[in-house]
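All protein chains but one are shown in place.
Chain IDs A and B follow the sequence of writing; residue 1 opens each chain.
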Amino acid sequence: MKLKEFWKRYFEHPYGVAGFVIFAVLLFMAIFAPLISMGKPNEMSGDILSPPSLKYPFGTDHLGRSVYSRIVYGTRVSLSVGFVAAGLSALIGIFIGAFSGYFGGMVDEVMSKIIDSFLMIPVFFLILIIVAIFGSNLFYIMLVIGLTTWPRNARIMRAQTLSLKERAFVKVAKSLGEGDLRILMTHIIPNGMYPVVANSALQMGGAILAEAALSFLGLGDPNITSWGKMINEARTYMAFAWWTIVFPGIFIILAVVAFSFIADGLQYALYPKLKEVEESG
Amino acid sequence: MSLVKVEKLRKYFPLSKFRRGRFVKAVDGVDLNVEKGEILGILGESGCGKSTLGLVMSRLELETSGRILFDGKDLSGTLRLNTETRRRIQIIFQNPYDSFDPRLSVKTSLLTPLKIHKIGKNDEERLKIVAEYMEKAGLIPYDDFLRRYPHELSGGQLQRISVLRAMMLKPDFLVADECVSMLDVSVRAEVINLLLDLVESNSTATMFITHDISLGKYVSNRMAVMYLGKIVEIGKTEDIMNNPLHPYTRILMSYSPSLFKRIERIPVEGEVGSVVGERKGCYFAGRCPFSTKACFEIQPSLVEVEDGHHVACLEVEKQL
Partner (left out) sequence: MDEVLVIENLTVVYTKNGKRIKAVDRVDLKVNQGDMIGIVGESGSGKSTLAHAVMGLLPSNGFIAEGKIRLLGYEITRLNDDEMRKIRWKEFSMVFQKSMNALSPVHKIGEQMKEAVIVHEPEIGETEVESRMKKVLDMVNLPHRVLKSYPHELSGGMMQRVMIALALINNPKFVIFDEATTALDVVTQGQILDEIKNLVERLSLTGMVITHDIGVVAEICNKIAVMYAGRIVEEGPKEKILYDPLHPYTKALISSHPELAEGGGRMRGIPGNLPDLSKEIKGCVFAERCPHAEKICFDDRPGFVKISGRKVACFKIKEVEE
């Protein structure tokens, strides 16, 4: 099938392969955290700010917690922020874009206006406000990111829908008696959503970065161990305990880079001639 | 009563989003009847509006103005048809690979329409119907083809499947838009003959759109020649072929490549182009070697010259 060819092309791309490998490692860490974390993330020991060693591969922080274990558990937070936020964004974007492009007319005019105005919202600023009002909670953060970044996806999906609508198989489907909803769900969305998926990979990196930035500013969810929060806490000690800040930093960068590589690979697999995504409708 | 009756049908496309006042007149005042069981050929060069006419008449595209009556019912102004009417009108497109959802197996693509129209009680029965048609189409063993995806079939095989997909629903009206022009000459016959067999046994009225005169002649009982959104000549196939009257029809025939006949070419200037905005007179006058001053002023309408043979040309009218 076509999917096989798609992945074949994806793995031809060196960035695609690299992104996938890093992602696989991170995913492994997240899933098997209890098995590989060499201790609990919040367990305090007497060894305060001790440098990397066999016992503490990435050293310990100011409360004697293993930086390595905290990073391993932090992977869970980062990946779930990425998945939930980008997933929500993709879901909303796909449906709004597909409906708007498929039905056209007034629906489309109104939707396009909404999409355009949403695109102007400074997402991070909005998150700050939400956190200020409702307090910091990882769930809110994921929700806000998802609810504010969908317009890009909607635009991509709308453009896809407009071109799919002209394809003979969609016209045939209509003539064969398939209803609009069925056409959307079985033909338009499954055939048109790949560019949105590619964009979502990019957005996952963005969401991870946003959460890290928030935590770095001290506005993260206080009940959760995240990479951003580790950096925030390490600020005071970084001058004499570099490991407290360098390792979480490396992982944030790794995750963001991995997702952007994956997005590159997906783009390449989608557009054989390395064309830019046509976004505008 | 005609099965399909089209009156003053127009379809204009805006030239661009920003200049709403300007239009391409793809279909520009077409009057047409399609009789039950007949095969009507629509002939013309690319851009003359054949496909647009087909899409509008099969209710996949909304007209700008005019009326469409299907079996006495007025279908104008809406694309929302009830399921039964949808079943009765089917269409086949030029590119078989584009006519199937690439993600779905042939089986899924064939069973879905039967399910929608409640043909066959269960999947088993439906599969039997499909198998029957597949065998008629020479796609044997059928389950081998049903398992495959569109890109795993040759163009000729896939186009035969798109013919049977439409005909399984036993439509009363079928639009076939250049349904073999993408295929190799050697496989065209299989598709055309299957189409003719199914259409004849079900007495489906068919609008056979083509730019190929010899194919149109082979397939159709009646023929209409289009030029820039208008029908310039229509009549029985023999009449059109043996006694073409409109200068454009005659020119078209004189240039059509033929294995046998050497027809004297009628010299003609320019290319088809398109009509944008208002234009007086006959659209062909500018290229017509026989045009007079009047042709640039007065728009000719279809006039009956012999039984069922209509021509839209002032010069032909004069000679009546």
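The definition used in the following text is that a residue touches a chain if its C-beta (ideal position, glycine included) is under 8 Å from a C-beta of that chain, and two chains touch if they have at least 3 such contacts.
Keep in mind that what you see is a predicted model, and the values were worked out from it rather than measured.
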| item | value |
| --- | --- |
| Among the chains presented, those that the missing one touches | B |
| Omitted-chain contact residue, chosen from B:K36, B:R148 or B:H211 | B:H211 |
| Of B:N33, B:N243, B:S256 or B:Q299, the one touching the omitted chain in the full complex | B:S256 |
| Touch with the omitted chain, as defined above, among B:I192, B:A205, B:L245 or B:C295 | B:I192 |
| Option touching the unshown chain, where B:T78, B:S154, B:S203 or B:T292 are the choices | B:S154 |
| Contact footprint on chain B, counting only the chain that is left out | 45-46, 138, 154, 184-190, 192-193, 196, 211-215, 217-219, 251-252, 254-260, 265, 268, 271-272 |
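Note that only the chains that are shown with their structure count from here on.
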| item | value |
| --- | --- |
| Centroid distance [mean C-alpha coordinates] between chain B and chain A, Å | 49 |
| Footprint of chain B on chain A - complex, ascending | 1-2, 167-169, 171-178, 186-187, 190-191 |
| Complex interface listing, chain B residues touching chain A | 55, 58-60, 83, 86-87, 89-91, 93-95, 98-104, 112-113, 116-117, 149, 151, 162, 165-166, 169 |
